[in-house]
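Below is the structure I would like to discuss, written out as structure tokens.
Just one protein chain is left out here, and the rest sit where they should.
Each chain gets a letter, A, B and C, in the order it is written, and its residues are counted from 1.
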């Protein structure tokens, strides 16, 4: 009953096997390993983007920061929601790498609307050299609230960006979970919807630690490479990143894993809907649920061994009836029965 | 016959096994995994430093940059040799993280002397607020030329630093190779010789990719943690770093691997000494050899399948008799027979 | 009828005279001029702060950025209002110098309340190393909306900061205008109200271009000096900064000039109150007025030669009856009669 995070579960055995297989003999370092050549092609195929620049890094913070820095100037501001991971959870890494600032667009259910984005872009319009200049728009898919932008919603945001000649970034730490939720292609969810660069996550979906940075305009490739090295994010024994991504993409493993994670969340959501003390805050489209429940109930669940984050207050101290917001996250490794165990406990 | 780099060989099977073992069930992320608690204690024991702050990162560039940034102010200059890895091979990462600059101390055989260091420190003395201010001294052990500082030499350098109240950093990408060469303890090679912080390498000595940052003054710990996160170098699935380091240190595996690597270099050196066309530039104390040999001979070796870097010119084009400098690096995975094969070829 | 900005008027003749007087013979550079020694004492006397570190720079952007950088770490966030000059009008200079980010506290009439500040500080509480860490609180006095914090209001804000061990900065680009509005002492408006460092403006109040940075804790002095030099803000011919500030402070010139500027705004406010088409947005306490008026009326005024900024829309195009917000700023150099001319025109 571990629902604290999708970075707490194990890597998928196929990925561990690939690591072990890759651990044979000598291989050129720093991305010149032969597996990386295959991975580059795999990702270009997956994205139907034969020219795309493709790089691997160890985590989402570096993927986001390096991509944004490549698309941004230090005197600009990056538009993202007020709950964006790049704002809330990366300890100023985006600011460190870009030297720019973030402009927070108000969000509902983790999403910004095209109108809200346009209003914030507009607000930076009239101060000449004095204000920060308008920079990239960064969209998170799956959002931090567990919701998923429709293709039309993404397109509406990138249209606003395009109207102002601003590049667009997709923080896809949970790319696969969104993709299977939308049942669309990677190309449709990205460049066909106007996205210029993607943090394509593997870590939260069964890898040990690997994310791909996909840039559809290959003219930015050289700058990205220098920034990656300068940030200390180019691995010498790069084959171990390549091997993870290769296995992740092979035989649609990545989609299978995301479907499993989403199915567990759907199962949880189904159970929560029938519990009269719990109220889900947003419609859970992927593998995250936010829900309110009385402190007393949280105490009971946590005491019984359920592990998850209560976000809005101390579960241990306070009025027993106070509603507290909590988050549940599922990953590929959870079983139907462990979810049932949680739900039985909840309803018990 | 692959002597190009010690980051090209495979990870040791015990380390891969540890990764697979660690891949079980749920574990808290970001360094809160239980294996890390053990690793912290292992390293404190190894260094006889019960208070030391200990962190794991993925590679040497990030270890060096984060440690130096923690010990340095942006208006300072870091003293290192003119061949230091932090100067030559990290694409401005140390400058990016520290915002400071580097002052290059002339080196011989990869080493700076206490006198040369003192002269450079002295030279920054008299310009008040106008010049860069004096910052940390960074010493590389094993040096980039394959030589090893004696304990007295390290002590002499840290004494100079101490005279000027400057902190000291040891770039120990090949820490183990130096340690077995000197046959001393980790404490003797570091804090007992006046070193304040260490990049303790695992990657070049049989790990997949892990380095420990060891800071003997725990008051710097919080700053390091913020810098690591902000640089994108805090791993969510941290257990896979921990597991590597745990296995690396267990049963003195790290020392065994270094002894093996050094033995292969000794074997190579022995063979080179008896080859009348080749001249070693420095006495190889650890696992790196630099040697001069006529282009014609390099061509012959490379054509026969030996893999190594010729540093001072194009091996393929030019006068056949011109002496060209090349580098040989050995790691734990090389066999006595592959070295013999190389030497037979050389003498053949 | 020039009400566009208080940086558009001339410097006071006494300040120009001081410049000419200072232009005699040789003087040590970089702040070692004898006039600076006097200025340092003047400012310590004015602030009743015999230990304060005192520096001069050319403008408010550098004063704010250098002070905040001295009080802040790159992994922190600075708390300021959503209309703060450091957020809106300095093209990321605070981010450049501090490497940190800004957290925007909602404001009313240009002010943040202690409750609003506490809520934003609270919101950064629970994310460990992942979120930005809490840094300085920056308060603008006179606010960007022309309002003035009472001493109690400042104290309430610094109390919140103190509760969280956060340092406090006062952006006093219009320090003198606030001081005469409150009729208090500089000490009361700063350190006696809990402020740790002040950007003490001269430029908008009759100087050619000089601001003092006043830091009440002299332990921060050395860091400020290095940051100033490194930012290119230490003037070689420093005596010309010193001379301005000396004359500005002599014989309470600075207070006289602020009283004049405020009086002109009071006169304008009086006139606006009796104009039934115009509505002031905030009670103008110092030398700035924001007011709404129909586009038609703005067009008439601007066509007749009045110069001021219409902020909320294009005065030339749109519905004649639409209310548009405009800003009037007065400085010491404006005459009663020029204000009367403006008001006659308005009522005409």
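In this text, a residue touches a chain if its C-beta (ideal position, glycine included) is under 8 Å from a C-beta of that chain, and two chains touch if they have at least 3 such contacts.
The model shown is predicted, which means the values in this text are computed figures rather than measured ones.
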item: Hidden partner chain, touching residue among B:96, B:191, B:248 or B:332; value: B:96
item: Touching residues (missing chain, whole complex) on subunit B; value: 74-77, 88-92, 95-96, 99-102, 104, 127, 129-133
item: Missing-partner contacts on subunit A, residue numbers; value: 30, 73-75, 99, 129-130, 133, 223, 225-227, 229-230, 234
item: Footprint left on subunit C by the chain that the document does not show; value: 2, 4-5, 7-11, 13, 16, 19-20, 23-29, 57-62, 65-66, 90-93, 96-97, 203-204, 208-209, 226, 229-237, 240, 307
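The working rule: only the chains that are shown with their structure count from here on.
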item: Remotest chain, subunit B as reference, centres from CA atoms; value: C
item: Chain whose Cα mean lies nearest the overall Cα mean; value: A
item: Euclidean distance of C-alpha centroids - subunit B vs subunit C, Å; value: 51
item: Whole-Å gap separating subunit A and subunit B, where each centre is the average of the chain's CA atoms; value: 34
item: Residue list for subunit B, restricted to those that touch at least two other chains; value: 226, 229-230, 234
